[in-house]
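Only one protein chain is missing from this complex, and each of the others stays in its spot.
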Amino acid sequence: MSLLTTVAALRAAETGTAQPLTTVRHAHIDDHPVVLIPLTLAGEACAPLAAMVGTDRDRPVLLTVPQPRDRTLRFRFAEELADILLPLIDGCRTESETYEAGRPKEERTRWTRAPQILVPNPGGIEFIRLLGRSTRLRRTDGPHAVAPTVPLLGNWLTWFADRTDFPGSGLLLAMTRLLTDHWATGWSPGENAHLPSLLAWIDPPPGRTGAEAALLAEDPAEHPPAGPTTDPVFDRTLHELTAARDAAPDDRARAAVDRTIADELRSQLAPTWELMWRGIDLLRALPPAARVPGRRAVDRTVFTHYTTYLEEDGRPRARRDHAASAARRLAQLEDAVARYESERAFDDPLVMARYELTGEAFTGTVVDRDPDRMVENGRAGLFRPALTVRVDTRPLLAVGTTVRCAGRDGLKAEILDRREAAGAGWEIDLQLTGGLGRVRKPPAPEGVIPDLGEELCWTTLGGYMTPAPLPAEEDTPWTHGGPPQPYEPTPDDAEESWE
Amino acid sequence: MSTHPSEDRLATLRGPLAPEPCTARGITALTANPGCSRRAVLDAAGIDKATLAARLGRPARFGQSPFALARGRAFEALVKANGYAELIALVREKLGVPVEEAAVADLNEVGGSASPALRARETGHLLDRLAAGAEERLLLDHPVVPLEVAGRTALLEPDAVTHRVDGRFHVVEIKSFAVIDGRADPAKTAEAAKQAAVYVIALRRLLESLGHDPALVATEFLLVCPEDFSQRPVLARIDVRQEIEAIGFQLSRLRRADDLARALPADATLDLSLRSDGTPARTDAELAAGVGALESHYTPDCMGYCDLARHCRAEAVEQARPECLGGRVRDDLPGIDSTRTALRLIDTPGDGETLDPGHAEVVERLRAAARLYDSRRRPPGPRLPTASSETSPDAPAGRSAG
Amino acid sequence: MTPSPEEQRARAAELRAALREAIRDRDRALAARVRRRLRAVETAAGEGSDRSDAGRRPPARDQVRRALVLLGAPAAPKLLSTVHRAFFDEPIVPSRIASLRRDEERSFAARGAARAPYVCAALTHDRFAPVRGLLALSDWPLERRILGPLGPRVDHLTHVRNLALRVRDIRAAGGTESPAAADLLRRFALTVPGSHRTDDGPDPAPDPDLLARAAEAEARLHAAVDDRHRHTAAARARAQLPLDRQLFGAAPLQVIRPVTDLS
Partner (left out) sequence: MMSFPAEVPPVADGPPPLGEVPPSGGDDLADAPPGVRADAAVARVLADLDTTTERGIVVDSPPGAGKSTLVVRATGHLAEQGRPVMIAAQTNEQVDDLVDRLAGTHPELAIGRLHAAGHVLPPRVTRHPRVTGAARIDPLRELPVVVGTAAKWAHVDTTPWDWAIVDEAYQMRSDALLRTARLFERALFVGDPGQLDPFATVETDRWTGLSWNPMSNAVDVVLAHNPGMHGRRLPVSWRLPETAAPLVRDAFYPFQPFVPGTVAADRVLTLDPAPSGADDPRDTVLDRAAAGGWGYLELPARPTLRTDGQLADALAGTADRLLRRAPLANGEPIGADRVAIGTAHNDQAAAVRDRLAALGPHLAGVTVDTANKLQGREFDVTLVWHPLSGRTDASAFHLETGRLCVLLSRHRHACVIVARAGIRELLDRHPTTRPVHLDVPPKFPDGWRAHQLVLDHLDRPAHRVPGG
C-alpha cells in the first residue's frame, strides 16, 4: 500500500471507475486455469455443500452434497472432486524441459506445465486448506476406509494451500486478490472482498458507473455471495429442502429433492462462475510483466518436486510444522516476499513509483559520466566508472547507499554525493560497483555504462541474502525441543469422524 | 449527578416500546467502535437497530443461517447430554477435578419455570451458598446473572459456570466453531473471550454484592469447542484479564450516552412503535432526522457487525468522507474531511486558495503522488467491450455479462 | 394442460426466490402467501415431504418404555432414540417423543393406573418440578425418579452400566452388538474413568465388562450422598404431593415480579 494507491482510490471514487494500480499483469494466468467455486454449510468447520469446477467456461461441473451432515455424501463429494482435479493435475505432466540449477550447477528436469486453481476469494483458499486437511490423513483401509483418491486429493489441496502463501506463486490464486492487486476501487478493502461489487467497479455494465453497479451488486438476490459461505436467507430454502430430504419416504422421492437442491445450488453458483471468467478476461487483457514467466518456472519446479515426492514417499504433511520445517518455511517466505516486491517494481514503473515516493528509488537523467574512472586501492586500483544523475525531487537516500538500476539487470552503484543543482532539481553522483561484466579496467563492455541523456531508475530494492542453513529435522537442538517424532499418520487421524 | 433526567431522555427517545434486552453480545459490542455517538445512544436507549435500519430504507444484510443456529444448539446439547458427561470428562482430564465432584445444578428452569428473574434469584442463592462453602456444585448449567448497564439490568446467561476448579468459579463458554490442529479462529475466540469477560464482571459484582470476595471468580474462562472435524469437545483455558479491563473501562464511560442524548434537540425521536392500526407512530423522515442528529463514526468495519451500517455508509459516501475508502486512505488525508476536497486540492494547485498550514504538508505529498501516478499509469478503464468473444469465439450468444 | 415436471420445478424455484425476497424485505404477509403457493406447487410435483408414515411404525410409547427399561434410569429423548436404534433396530422419531409425556398425563387423568406403567416425569429434588426433558417410568419408585445434584451423573452411570451389561450379554450369547451400539459404548467409555485397559489413549473397542465395573465404581463414590438426597426428597414428595403430581411433577412456579425487577 502506498500514497499512490490512495491517489488511485481517490480518482476511482471521483470517476466512479476503478483505476489501474499497475501497468502490467504481475500474475500468471494459465491457458487452462481450473476455476473452483466452493460452498460450505454454515456453522461447520468444513462441510462441503457444493462446488462448481472446471476448465471450460461453457461446461462447469456442479458437485453437490444434498445432506452435508452425511459423512458418506461428504466423502462422495471428495471423491468426485478428486476425479476432476487429479486428472487435470496429471495432465500437466506430459512434457518436460531441462534447466540448470544448484551449486555447482547441474542439469535438472521439470514439467513444462503446472496446474493453476483459481477461487473467488481468500475464503476459497481457506476451504481448500481445510478440505485438504480433512482428507489427507484418511486411511484407505480399515473400518473408516475411503477411496485411494481421497487422501491423494488431500495431499494436493494441502500443497496448493501451502504454496499460495508465497507471493508470486501462481498455483492457487484468489480472484479478488488478483483484481485488487491490479485495480483500485472507490471502496474500502473489506468491501472489495465481495467479488460482484469489485468486478462492477472494474468493468461496469453499459450505462452505469462502477460505483452504481457495485452498490447494486451487493444485492444477494441478484448476486449471491461468491462462497464459501452462503447467503443466510438462501440457507432457509436449503434448510427446508434438506429437511424434506430427510423425511423423504423412499429413494425416488429423495432423488427428486436432490435434484431440486442441485438446481437451487446451481442458481447460487452460476453467477459467480460467470464473474470468475470475466475476471480472467480482464486479467488476460493486461500484458504480462517481464518476470512472470520466471516466477511460473519456479511454480513448475516446485510442482515437479512435489510429484516426485508423492511418487517416492507420499506421506501426508503433519498437522503442524516442526521447528526446523517451520523456520525453513519462514526463511523461504521472507525471501519470496523480498523478491516479489522488488521484481514487481523492476517490471512496472507504476509500482516503482511507490518506492520513488518513499525515497527508496529515484529516476534521473545522466548529465555527466566518467566511464574510465579508477579509484585507488593498492597497486591495481579499482575500476569504478562514475555517473552524475539529475533528479527532480529531493533525494532521500544517504551517501554510501547501494542502489540497483531498474532497467539494467545487475548494474549496481554506490551513492557518492547528492547536492542541489544549479538551476533546478538535484544531482546525485554515483560510482558503478557491479554489473560491469568481468572487466577490471576500462573500457567497460559496449552499452553497459549508461549514456548521457539516458533516463534510468535506481533503487535500494533487489538485494537478497541467502539465509543461513538450518539443522535437519533429526538434529533439532535442545533449545527447540530436540528431534521431533517423525510424523506417521495415526489411526486416530483416520478415524476422526467427519460428522 | 442523578441519572434520572437522562434516563427519561433516553426513554422518551425510544417511545412506548420496551427496550431491547441487553445481552452479553450487546455489551461486548461496546468495545467495537466506542467512538460512535450514534451507536452509543441507540444501544443505551435499547433501540432495535435492525428495525430502525429497515425503516430508514437500508435493512441490514446479514442474519444467521438456520444451519449455524442448529449447529450451535446441537453442540451445546451434545456437551451437556447424559448428565453433562462430556463436560465432566473434560474438566476431570484437563483440570484435574477429582471424580468425587459430580454435583450439578440445572438453572435452565426453576421449579418448572424458565423465568429469567426466578432463575437469577435462584442463581444468586446458590452462588451465595457455594461461595460460603455451604454447598458444592461442579457445574451450574445456564445460571442467570444480573449486570447493571446504563441504568438497566441485563440478565446474562453464561453457558455454564464451574466451581471447584482451583477453588474458583470459572465461566464456561460452549462454542461450535472448531479447534483444528490446536488452533481456533482468533476472531471468534476473541469474541468468546469478550463475552466471557462480561460474565466474569457480572459474577464478580454479584459475589461482591453478596458479601463475598469477587476474586473467587477466575480471570480465565473455559472454552469448549469441537475438535478438528468431529463433534468431540475439547477444552481450552483462556486468560481474559485484558478483556475484563477493556470492557470494564467501556462500562465505566457509558454515562457518555446520557450526555449525548441530553444534547439532542427536544423533538428528536427514535420511536419505532406502531399505532393500534399497525401504522408507524412516527414517520420515517422523523426517524431519519433523529438518527441524523446523532453523530456517527462510520468505518468500513461497521459493515461487519452493526445493523445500521448501510445507512451510515450511505451518509458517509454522500459526504465523501475519506474513511469510506478505508483506514489507509483516511490516514493519508489527515484533517481533510472529504475526498472531494482532497481531489480539488490535488488538481487545482493554482486556484489561489491559501492552504491551511496544517494541510500544506499533506497536499504537497498528495500532489507529488498524483503527478507520479498520472505520468506512469496506463489508460484507465477496461478494454474489454467484447472480451468473451475475443477469448472464446464459440461462446454461446446468450451469455449475459451482468 | 398440466405443467410438465420441469415447468413445475422451475415454478417452485421462482417461488423460493420470491420467498427469499419477501424475507429480506421483512414482509411477513407476502412471505406467508408465497410459502403457501410454494407448498402447493411442491405437493403437485411430488417433492414435498410425506410425513404420514405414523401407521407403519410401532407406537412411540412402547419404544420409549422399552428403551427406559433397558437404561434403568430417567433419560432424555435423544438418548432414548439412540438406544432404541442401537439395541432395537430403529430410532424413535423425536417429534413423537415430544408430545408423549403430555399424552400420558392426560391418559392417566382419564383412566388412572389402568394403563400402567406410564411414561412419566423425573422430578427435581427441591421443588418436585418435572425435570426438563427427562422421561421415566411410573412403576419406578420415586427414589429412582428424583434427581438431586448428583442425580444426572449417577443416572448416566446407571445407563452406562446397563448398556455395557447388555452388550456383554449379547456377546455371551454368541451375538454381535450393532455398530450403533458399539459406537455408543465407545463414546460412553470416554466419559467414565477407569473404563480403558491402558493409559495411552482411549480404547477403540472398550471391554463392556470393564466399562460396567468402572461405572459401578464411580457410582459407589457418589452413592451415600446421592441416596440420602433421593430418600429425603422422596419421603417429602410422598407426604406433600397427590399421586398424579408424584408422577408428572408439581405445577411450575409462577412469576410474581416483572423480569427486570430484581431488587
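In order of appearance the chains are A, B and C, and numbering begins at 1 in each one.
What we mean here is this: a residue touches a chain if its C-beta (ideal position, glycine included) is under 8 Å from a C-beta of that chain, and two chains touch if they have at least 3 such contacts.
Computed from a predicted model, the values in this text were never measured in an experiment.
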Partners of the unshown chain among those that are drawn: A, B
Touching the absent chain when the full complex is considered, from B:Gly96, B:Gly133, B:Pro186 or B:Gly278: B:Pro186
Which one, A:Ala290, A:Ala326 or A:Val399, makes contact with the chain that was left out? A:Ala326
To test your reading of the contact rule: which positions on subunit A touch the chain that is missing from view? 165, 320-324, 326-327, 329-331, 333-334, 337-338, 358-359, 396, 468-471, 475-482
Note that subunit B touches the chain not displayed via residues 31-32, 34-35, 179, 182-184, 186-187, 189-190, 192-193, 201, 204-205, 208, 214-215, 219, 223, 236, 238-239, 241-246, 248-253, 297, 327, 330-332, 334-335, 358, 361-362, 365
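In the analysis below, only the chains that are shown with their structure count from here on.
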Which category does the touching pattern between chains fall into here: line, ring, star, complete, or other? complete
Chains joined by the largest number of C-beta pairs are A-B
Hey, which chain is the most central one here, using CA centres? B
Could you grab the centroid distance between subunit B and subunit C? Build each centroid from C-alpha atoms only and quote it in angstrom. 35
When the centre of a chain is set as the mean of its C-alpha atoms, what distance in Å lies between subunit A and subunit C? 51
In whole angstrom, what separates the CA-based centres of subunit A and subunit B? 33
What are the residues of subunit A that contact at least two other chains? 220, 233, 236
Flagged in subunit C as touching 2+ other chains are 24
Residue numbers of subunit A touching subunit B in their complex, please. 1-11, 13-15, 17, 19-20, 22-23, 41-46, 57-58, 130, 133-134, 186-191, 202-203, 205, 218, 220, 230, 232-233, 235-236, 238-239, 274, 277-278, 281-282, 284-285, 319-320, 349-350, 353, 356-357, 393, 496-499
In their shared complex, at which residues does subunit C touch subunit B? 24-26, 76, 78-79, 124, 126-127, 129-132, 148-156, 159, 188, 190-191, 193, 218, 221-222, 249-255, 257-262
Using the touch definition up top, name the residues of subunit C that touch subunit A in the complex. 9, 12-13, 16-17, 19-21, 23-24, 42, 45-51, 53, 201, 204
